[in-house]
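Every protein chain except one is present and positioned as in the full complex.
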Amino acid sequence: MIESFATIDTFFFAFGVLLLGGFSGFLVSRIANQKITDMATQGSAFIASLLVMLFSGSILYQGTGVAQSFESAFPMLSFSFRIDGLSAFFLLIISAVGAMASLYGIGYRKQSGGHYRSESFGFFFAIFLAGLFLVPAANNALFFLVVWEIMSLASYFLVVSEYHEAKNVRAGFLYLLMTHFGTVLIALSFLLAQRATGSFDFDMWRASLGSIDAATLRWIYGLAIFGFGTKAGIIPLHIWLPEAHPAAPSHVSALMSGVMLKTAVFMIIRFFFDFFPGAPMEWGLVLLVLGSISAVLGVLYALSESDVKRMLAYSSIENIGIIFLGIGSAVVALGYGMEKFAFFGLAAALYHTMNHAMFKSLLFLGAGSVASATGTRDIERYGGLIRVMPYTAVFFLLGSMAISALPPLNGFASEWLTFQSLFIGASSPSILVKSVFIGSIAALALTGGLVAACFVKAFGITFLARPRSDASRDAKEVSFFMLVPMGILAFSLILFGVFSTTVIAALVGVVGSIAPATGEPLRFIFWEFIEKRAIFSTVLPLEWVAIGFAAVLASVVAIAQWFARKRSIAIVRTWDCGENLTSRTEITGASFSRALMTIFQGVLRPTKQTDVEYHDEALRYFIKSRTVTTDRVDVYQDYLYRPAQSVLRWFGDKAKLVQTGNINTYLLYIFMTLIALLIVATK
Amino acid sequence: MILAFLIIAPLLAAIIALVLRPRQRTIIEGSAFAAQLISFLGAVNILFAVAAGETAVFGSWLRVDALGAWFLLIVSFIGLMSVIHSIGYLREEVRKGIIGFKRVRQYYILFSIFLFAMLLAVSADYPILMWIAIEATTLSTVFLISFYNKPSATEAAWKYLMLNSLGLLLGLLGVMLFFSLSEGGVSGFDWESLRLAAGATLSPVAAKIAFACILVGYGTKVGFAPMHTWLPDGHSKAPSPISALMSGVLLNVAFLAILRFSGIVKAAGAGDFVIQAFLFFGVFSVALSAFIMFVQKNYKRLLAYSSIDNMGILALGFAFGGIGTFAALLHTLYHSLLKSLLFLSAGNIFMKYESTKIAKVRGLFRALPATSIIFFGGFIALSGLPPFGVFMSKMLILTAGFQSHPIIVSSVLILLAVVFFGFFRHVSEMFFGKVPEGVVPGESNALTVVPIVILAIVFIALSISFPAPLRMVLDQATVLINK
Amino acid sequence: METTFPSIVLLLDGFSFLLAILMHLTRRNANLVRLYLIQSLFLAALLIVLGFSLGEKSLLWMALLTFFVKAVIAPVFFFRVLRKIPGAEISATNYLSTPLTLIVIMALVVLSYSKIIIPLGVLSPEMLGLFSLNLSMVLTSIFLLINRRGIFTQIVGILCLENSIVFLSTIIGVKQPVGLEIGMLFDIALWIVVAIVFISMIHTQFGTLSTAPLKKLTEE
Partner (left out) sequence: MTTLQIIATLLQVLFVPMASPLIIGIIRKVKARMQNRDGASVLQPYFDLLKLFRKDEVISEDTSFIFRIAPFIVFCVTIFIGASIPIFSLVTTYLPSGDFLVIMYFFVFGTFFLALAGMDAGSGFGGFGSSREMMVSALAEGGLLFSLLIPSVAAETTNVVGMVAVLQEFSLIQLLPIFIAFLAFFIALLAENSRFPVDNPATHLELTMIHEAMILEYSGKRLALLEWASANKLLIFIALGGNLFFPWGIGSEFEFLAIIFSLGVFALKTAGFVLAIAVLESIIAKFRIFRVPDLLFTSLVLGMIALGIIITI
């Protein structure tokens, strides 16, 4: 029965549903109101995602990939699909998050008083999903570029869907610009590969194993890392993330942050382990360094943010860094020819990819609910929401715990795996390699701690204590359609954490399917890893941990309650030292992170400026008001992007001088060109 | 026969307009439209004939091979679109009282002659005849550029006249040299005999010298940097339908001349010179336009520079040869469609905002929903973003060149990114934001929207798949050039 | 191809080159037109001579037409314009001073006699000389366009350039169908008309015939 879904037709059928739904919005909105339109567009997206889930899941289960190819009107471009284990795995993640996001989207626009037309939004949403589904399936470089750009373009329109705010437009501009820049690098690497192999078909690239000279390969790898790194948001190519994610509606940000970044990870894995395996291990070190930098800086920036969605965006950068750590260690291991360990690192990367997709989309959805319930994204205006929105609070709490890698949730499992792969690397003979690995371990450890701090802040400031504004006092719990996906995601966090050993075993199976050694398309049989998991269950026994801890907790609570059963509990006001406590006496997010920011001020470059207003300017005794504005110096803008732009501008201004306006000059141009050509011609 | 008819039709329209009184505007418009329709249908007919393997011939003067048919189709189709747009555009102008009926009649006369000249140039079998026709395009467009009779327009027209006259005279010199320099003379006066003579007796150096003149001469008309200087002025001052024609078609026609001669030079065994020259002009045009577009302040000039940029890309494509030629021919089609689309919608924008300053244009999406969406889409497509065809044509051109000139191709790719940056900056500013006061939202005139919609549809259709005859002609043309 | 010409041909060719140089030196537009008139006459004469020596009827027709268009219509028009427009007699100045101008012209001549055209082994030595002569005439007249500030001068410069191209093509004996030749002449005639219209337009809109005010269109 499962097998019947593991055919490419299911895949195409899903696209049919998706696009029909996407276009249907334009019709529905004519005859029905926006709410119905949302139902139609988002609902069909939901169904399509379910279909793709079914498809990829059955592929994984059944263990045989599918491939199909169609001719196109253009030479060299062929619409060829190939879904192997890796693609299926990523498809599964994408479609799962996609399903949740579209479910959430049904209620979102109304809830947030969204200022966008739901038919156009639904259209681009469908296109975006289609692009996301096609990227892992494409098997021809040009076709890949096409779908890659479709994905980016559609997401651009989603980002600017609330274009009445100039900020969003700027964010979209930056986003599309950066992504285009990345695409240029990608295209270059593809061109190089085509030059070396004479074809744009990925299969030909796979076939050309070892026939490409080292220099070309070096360029290919480098361009791929930075091209896809732009999409993945590694520092310093990350600047578009914190702009674009807040601008987009929350379920779109969930998709972008949760899965769109992962498509870049997907392609990097393909490049290093599938297309051109056997990269020298230095590339692994490069990835490790990039990963460490992104992880630490990302979480530091997240810590210093007060816009909840920007904070989540930065934390995505950090998680991408962690994923890169996994990939990097795998590359190093493969460079040393230790395939087993490479599997390990890759499994870590994939596992964290999956987990991050889950909890980051959950957090974005939660943030979206909070933002739409309170009408602001500034966490300084939240507070006490746990009482008015209990469900959202619980889900958000679970998300925060997972992202802070608290056992036995899934975040811990993948971070554990990443740590292990790094430990393996740290015991390598070469001093260089070892020091890089030790550095990465330190980075990862530091990151772990800082993430916990960051999300204590996020959750505590948002949901706990007293409301800091009327908006958050009067907030209401969000609608059913928005709660359900969050609930599902939150539940899956626990599921994928507790049964981590099973998951890891499964991932090793997936990794096996892209192992350079194997010839057949997909080496992944569902039953195989049931045995495999025995290996891991002794190492990472999270189910036992979970059970044990639950048991202890239950017994302790029971005992304590029994012991204190006669004691009463008095509900009184917080101790206020005789002052009356207002929301202004609570700790703010800024002051919560201020200590850490001060410690890392060398990196974060915080700025602080105080304006004091006196009652009497002449004699400055009585202060009327004192405003303190804190900010960060944006190093990348100041030292990287603005200079680049001004260089372009300089060139532009110089080029303008050609157009003098004097006709004699123009005639002279022609004349000189003629003379020059004549001289060249007779040379 | 059809060939002659479809070329004469616009001329007849011009004569009709000449004899009619200015008041009979509808008849004038109708005849102009009818003429364009006829020539378009004729072109389609010829396309089918050529696809079937025969060549349309009229006397010894006119002869349309695959290459000709390809360009003939482009010319006539864009001509048809822009005549439709002109009707709406001029009516709007008249309604606003900017121009009177006499000017309208004058417009249609010149317009028809212009198209007649271009059709003639594309299908001429004699190099000299082609030269005459192209010279005629200059003479007919001069007064269209100075149409608004403002000093700036006059200045633009004057520069256009002088530079192109000089260029074309150099082109004439080149033609003469081609005819004179092959030993034992040329048997006939047509391309083929010239090619044969060149293949037989023309010394490479002589061919190079002659081709240098051709390149500079017709290159001025094509708008290669640094001979491009007339182009931004002319395109930005002319009425939009004319800019659309000039940018979308006229440049291609001039390019056709260069292509034909380059074939002869190749026959004479100096192909490498052609390649070098194309590479130089290509890269230089792309670079210059990229940087100027980045700091451009006037959207019509922006589009004009984008034309220069695309001409550079074409040059590169033909330089790379092989699949690059195919892609370049494809790119001519896409570029013509898109650029005329962009210029026509720019015309609508101009009518709405009455300024060509980018800074003055804000909130386009609210002010002109249909036009703005098409404008934005046209920009996206033209800058080579998938899923549109230009992506494929550009990618194929680059691929063709990457084998032999990796450095050039990489730098061009970067430059194209710069173009995108500059272009996108301005477009996104124009598209979003608040509509300035005094601008009433809403499309002004259905006739100005229809053609751009049609263009958009045709472009999208052609970037998904093209009909068999078109593909056949394209392949034949590719063979012709690569031979 | 014919290798021997009546020496009159050489004379005519050389003189018209001198005329081209003289155009650089004269300051009065009227003289400019006269020089052009003479050059066109020489061209017509050349055509006649060649027509008789080669026995080509078409050349004679061409001569007639050339005479009619370039030596009758054009000057008439130009003179009328010059009379109509006050202050049009004095042409605008050069960019380069007279000696510099002459030096540049010399350089151009050297260029056109230099190795650029040596490889054209097609032509007999004597023909090569004529070719170089005409080439330098072409370059000189282009330089006239570049060097002068006056609208009028530039028009005449273009025409002079056209003349010299015709000289060149006639000398090295390019033959085209009469129809085409007529077409070309027709273009030139039209061109002259357009140019004259422009003179009046520019004069009415800018109040001068100098290119000085025509520098508005730049990248702002």
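In order of appearance the chains are A, B and C, and numbering begins at 1 in each one.
One rule holds in what follows: contacts are C-beta pairs under 8 Å (C-beta built on N, C-alpha and C of every residue); 3 or more make two chains touch, one makes a residue touch a chain.
Being a predicted model, the structure only gives us computed values, none of them experimental.
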item	value
Visible chains in contact with the missing one	A
Absent-chain contact - pick from A:Phe459, A:Phe481, A:Phe496 or A:Phe651	A:Phe459
Touch criterion as defined above, residue of A:Ala32, A:Ala560, A:Val628 or A:Ala644 at the omitted chain	A:Ala560
Of A:Ala73, A:Ala166, A:Ala207 or A:Ile438, the one touching the omitted chain in the full complex	A:Ile438
Touch residues of chain A, complete complex, unshown partner	383-384, 386-387, 393, 397, 401, 404-407, 412, 416, 419-420, 423, 426-427, 434-435, 438, 441-442, 445-446, 448-450, 452-453, 456-457, 459-461, 463-466, 538-541, 544-545, 548-549, 552-553, 556-557, 560, 563-564, 567-576, 581, 583, 585-587, 591-596, 598-599
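By definition in this document, only the chains that are shown with their structure count from here on.
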item	value
Dominant chain pairing [most C-beta pairs in contact]	A-B
Chain located farthest away, centre of chain C as origin (C-alpha)	A
Euclidean distance of C-alpha centroids - chain B vs chain C, Å	31
Cα-centroid distance, chain A relative to chain C, in whole angstrom	70
Distance between the centres, which are taken as Cα means, of chain B and chain A, whole angstrom	44
Overlap residues in chain B, where contacts from two or more other chains coincide	158-159, 162, 166, 205, 209, 232, 292, 295
Set of chain A residues in contact with two or more other chains	656, 659, 663, 667, 674, 678, 682
Contact footprint of chain C on chain B as seen in their complex	126, 128-129, 131-132, 135-136, 139, 142-143, 146, 149, 151-152, 154-159, 161-162, 165-166, 169, 172-173, 176, 179-183, 185, 189, 203, 205-206, 209, 232-233, 237, 292, 295-298, 301
Residues on chain C engaged by chain A in the complex (per definition of touch)	95, 111, 115-119, 142-143, 145-149, 154, 211, 214-219
Complex contact set, residues of chain A against chain B	73-77, 142, 145-150, 153, 160, 163, 166, 169, 172-173, 176-177, 180-181, 184, 187-188, 191-192, 194-195, 648-649, 651-656, 658-659, 663, 665-667, 669-670, 673-674, 677-678, 680-682
